[in-house]
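Complex shown without one protein chain; remaining protein chains in place.
The chains carry the letters A, B, C and D, assigned in the order they are written, with residues numbered from 1 in each.
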Amino acid sequence: MTLVFLALLVWIAGWWINARLANGPKANTRAVGLLVPAIFGLTILIVWELLVRGLEVPLVILPAPSLIAERFASSLPILWADFSQTILKGALGGYVIGCGAAFLTAILVDRSDFLRRGLLPVGNFVAALPIVGTAPILVMWFGFDWQSKAAVVVVMVFFPMLVNTVAGLRETDQMQRDLMRTYAASYWQSLFKLRLPAALPFVFNGLKISTTLALIGAIVAEFFGSPTVGMGFRISTSVGQLALDMVWAEIVVAALAGSLFYGLMALLEKTLTFWHPSQRG
Amino acid sequence: MKTVLAVLTVVVTLIGIWYLACVPMNIKGVLDAAERAGEQVTPATARERRDASALGLVAQNSFAIPRVWSVERPRLPAPHQVATELWDTTVMKKITSKRSLIYHAQVTLSATLMGFAIGTGLGILLAVGIVHSRVMDMSVMPWAIVSQTIPIIALAPMIIVVLYSIGVQGLLPKAIIAAYLSFFPVVVGMVKGLRSPDHMQLDLMKTYFASQGQVFWKLRLPSSMPYLFASLKIGIAASLVGAIVGELPTGAVAGLGARLLAGSYYGQTVQIWSALFAAAILAAALVALLGLLEQVLLGRMGVKP
Amino acid sequence: MNMQMTSRVDSAMDRAPDAAVIEARDLNLVFGTGETSVHALKDINLTINKGEFVSFIGPSGCGKTTFLRCVASLETPTGGSLTVNGMTPEDARKQRAYGYVFQAAGLYPWRTIAKNIKLPLEIMGYSKAEQDKRVAEVLELVELSGFGGKFPWQLSGGMQQRASIARALAFDADLLLMDEPFGALDEIVRDHLNEQLLKLWARTDKTIGFVTHSIPEAVYLSTKIVVMSPRPGRIHEVIDSTLPKERPLDIRDSPEFIEIAHRVREGLRAGHAHD
Amino acid sequence: MNMQMTSRVDSAMDRAPDAAVIEARDLNLVFGTGETSVHALKDINLTINKGEFVSFIGPSGCGKTTFLRCVASLETPTGGSLTVNGMTPEDARKQRAYGYVFQAAGLYPWRTIAKNIKLPLEIMGYSKAEQDKRVAEVLELVELSGFGGKFPWQLSGGMQQRASIARALAFDADLLLMDEPFGALDEIVRDHLNEQLLKLWARTDKTIGFVTHSIPEAVYLSTKIVVMSPRPGRIHEVIDSTLPKERPLDIRDSPEFIEIAHRVREGLRAGHAHD
Partner (left out) sequence: ADEVKLQLKWVTQAQFAGYYVALDKGFYEEEDLDVTILPGGPDIAPTQVIAGGGADVTVEWMPAALAAREKGLPLVNIAQPFKSSGMMLTCWKDTGISEPADLADRTLGVWFFGNEFPFMSWMGKLGISTEGKGPEGVEVLKQGFNVDPLLQRQADCISTMTYNEYWQVIDAGVTPEELLTFKYEDQGVATLEDGLYVLEDNLSDEAFVDKMERFVRASMKGWKYAESNPDEAAEIVLDNDASGAQTETHQKRMMREIAKLTSGSNGALDVADYERTVETLLTGGSDPVITKTPEGAWTHAITDAALN
């Protein structure tokens, strides 16, 4: 019980420090901007640890962060193998193919008003499909290795990316397009000099959404059949073996990879769309 | 009108492609069956056919082509097979029957709606907190993003089991997974929406010396509506995915997810596809409903049609 | 709401008691710090008396808006003193001492015109009946009776701008602060609104602070024209108008008008650094 | 790019050969159909000769922009005839016969000022060296040398507008179409740009079509002022300016100027229905 009480105390303390920092004079500095969420995360970890210990939650229900960290440190080779199978091959492969294909399709679709009118509603319908449901089908089609995972990812990211890119290519305002007309610019000139740059913020929106979709798709698809390596494989077999610490270690890998992937895209976005008002603060 | 025509053209084209795709996809199964029935196929044994290209097989065994659209357990069911199954399991069955897709859709729907309600409520609350408290903004927002990089779907079974163990069963565990998936778009959209009033609109409130509550109710909330609806539409689709995924681990109990799984378990591809389409139709209907609600509400708010 | 004397009178000893509505002494405002700081207002000294119509004119970035925002307590000066109705701008804001009209009409699109005008009244807790009465009154005043049930987008720009003025007039503030209220309108509509504004001012005896970019507008409307210059923003010249209070539109072709306009233009040009 | 005669001269028989740059005969344009249709241009007859500076003035919605867009072949008339340099507007556009300046600067935010000005040059296939030369030239012309490397949002509104004019000047078009290019600028900057534009026009002998809301601006700049009136959009009056070609800024205080301005205002008022 004392541990539970302590947890409460830690929570209050963490919040208090953050409140001081966030409303203090240095609130807008980069350091504080990083520190505050870090303190928040740390507080949650400590509270979690204390609560699990204090309430004696069984290991098979929820392991303490310290156990997870221990498992993480001692299983690096396995985690790396799983990471490279699921993320590097499955997720990344599918991401590149899916986003690339969607991008090219968007350019094609944008060329024809008829296609856009016809394809977009259909695209939205398909986007509403619970794509994870196609995982068993795609495993049947593409086999057990990473190719089927990549296929699931391709299907998952294709439509969000397509819809965003098409919207982006429409994003130019009337005046910007008219300007191109006054120059009697060709289709390709106005594509490369106007519509693509103007679409970039939307394209990145699609790319960012797709990062998390890619991870989810690749991991979940492994539930429906996989070789004996991969994060989804490890998670499901570890649950069966009650090795919950391993499950959580994989989740940590997923969260790290996901955040990194997302962050990378956000960084790329910042450098390429520096001119967009949303990036200028 | 033009749009309808365009959509129809695209749909017809897609269905055409689909029918064509059935040929290479299903040819091996058809040939295996033919071989067993004693017919002459080339190459003669399944072993050899395993490594042959599908298109090659089609070329060599053109007699089998018509059969690819009526295989019982196809790799890719033909559109009419899916349509027939959909028809049989919706219109032709009593909706109380466990074999009725409507029954299963309704099970999923209730989890979806419950999860959506929880997720949306939570999302809006969180957004309100984030907009009004700097601490919340700085500490919670980054973690909300990180939270979405966790493959919750992979955790669904554990969540179900953990909730199971504290006595929570039935709708709620599924709804919680659905809520987890739907809260994020709502938070992001709502934060954006609540922050959408421009400086001038906020300053106007300041000149009236309006309280925070008044600013919220009279300015922030109304101006967030378009953003809210945009994210609600994403949220409800996500919620449906969550509900379906939440149905997978509990196996073949009830719901579209269960149909999906049971279909997969027994190799009933037609059943998988019809469950998938039912889910997509459900999602589209939900989104359309929200769109309607949006139109009515925004119309009442005088937004230019 | 009448002028209320607070303990801060000492800082305003040299003004005629109960006449000065706005009083700035060595007012300074610097945005930001370090290299990127902007000296938006430098050593502003200005007294605006009750019932005056004061225009602020000057090139973009000279601090016109900033000054008005200081008066409205939407911005906090970094030096000097500023009183509104003899109190701090903040206290004046809390007493709802002024109505503010922004450059764009800024009507809330989800409210009808009548509901937009009601907005401040709701916030200030007027009774329902009182709200309705006042809305009808000010709609009449800006010649928009009959349009109360329309949504903003159903009105032309000029009508929207009139509605936003009505909104600022709906509650009892003796001070009206207007930041380029007609900037977005075409010349004919603008002329018309100028005429109406003058009439309104003459009738209600409000004090008006008015920012504009247009020399004819400033000359036509004001009893006093404050010409400002930028970098740092300061008052270049204060020109008192010799025009009569009664001003038909074609006063603008009179030599007196042209003479004042000329002075304003010269003042502007002298204080202007081309960018 | 000099005027090129095509086979379509027949449609422009009654104009002085190679003088009329723009020629509209009974030009009509109706937007939409049925109940919601708008008659934006009705029976427009107008000839603009080489070297003229023609201003279009009129209340909002009278079709000024629409007319300019027809000339630029951004809009297709629904009746009557219109020729530009003796050809159809479409052919003229394809021959890059004109430069167009929009109301807002409309610079692409992802390009620097220099790159923005290069945009038409890239599209029209000028050589790299030629591009650089011309950019330097026009930047000089609009007094923006040294700002080529900046991004649009790093410049003030006036500077952006000047950059957009530079962009339209960078390639050899003898016709310049400007749709309220200075609408968003303050009066002083506007005066300055007006002066420069006049100089440029005098020097280069371009033909200029210029839309404005400002009476002084129209009078100051033009050799011919087209006063339009709305609903349906038509030409109310065409006023020829009697001012000399050489126009210092203070010509605006001259009686002649005031007289023309007065005529324009009267014309405007007569054609205007208050909203």
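Following the convention adopted for this analysis, a residue touches a chain if its C-beta (ideal position, glycine included) is under 8 Å from a C-beta of that chain, and two chains touch if they have at least 3 such contacts.
Keep in mind that this is a model prediction, so the values were computed, not measured.
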{"item": "Among the chains presented, those that the missing one touches", "value": "A, B"}
{"item": "Full-complex contact with the absent chain, from B:P77, B:P249 or B:G302", "value": "B:P249"}
{"item": "Touching the absent chain when the full complex is considered, from A:L79, A:L119 or A:M140", "value": "A:M140"}
{"item": "Which of B:K174, B:K233 or B:R259 contacts the chain that the document leaves out", "value": "B:R259"}
{"item": "Absent chain, residues of chain A that touch it", "value": "58-61, 136, 139-140, 143-144, 222-228, 233, 236-237, 239-243"}
{"item": "Residues from chain B at the interface with the omitted partner, ascending", "value": "29, 32-33, 36, 45-47, 50, 73, 75, 97-100, 103-104, 156-158, 160-162, 164-167, 248-254, 258-259, 261-268, 271"}
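FYI, only the chains that are shown with their structure count from here on.
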{"item": "Residue list for chain A, restricted to those that touch at least two other chains", "value": "none"}
{"item": "Residue ranges of chain B in contact with chain A within the complex", "value": "2-3, 5-11, 14, 25, 75, 134-135, 137-143, 145-146, 148-155, 157-158, 162, 165, 237, 240-241, 244-245, 248, 257, 260, 264, 269, 272-273, 275-276, 279-280, 283-284, 287"}
{"item": "Residues of chain B defined as touching chain C within the complex", "value": "200-201, 203-210, 214, 218-219, 222-223, 225, 301-304"}
{"item": "Complex interface listing, chain A residues touching chain B", "value": "15, 18-19, 21-23, 27, 32-33, 36-37, 39-41, 44, 61-62, 114-115, 117-119, 121-122, 124-134, 136-137, 140-141, 211-212, 215-216, 219-220, 223-224, 231-232, 235-236, 239, 244, 247, 251, 254-255, 257-259, 261-262"}
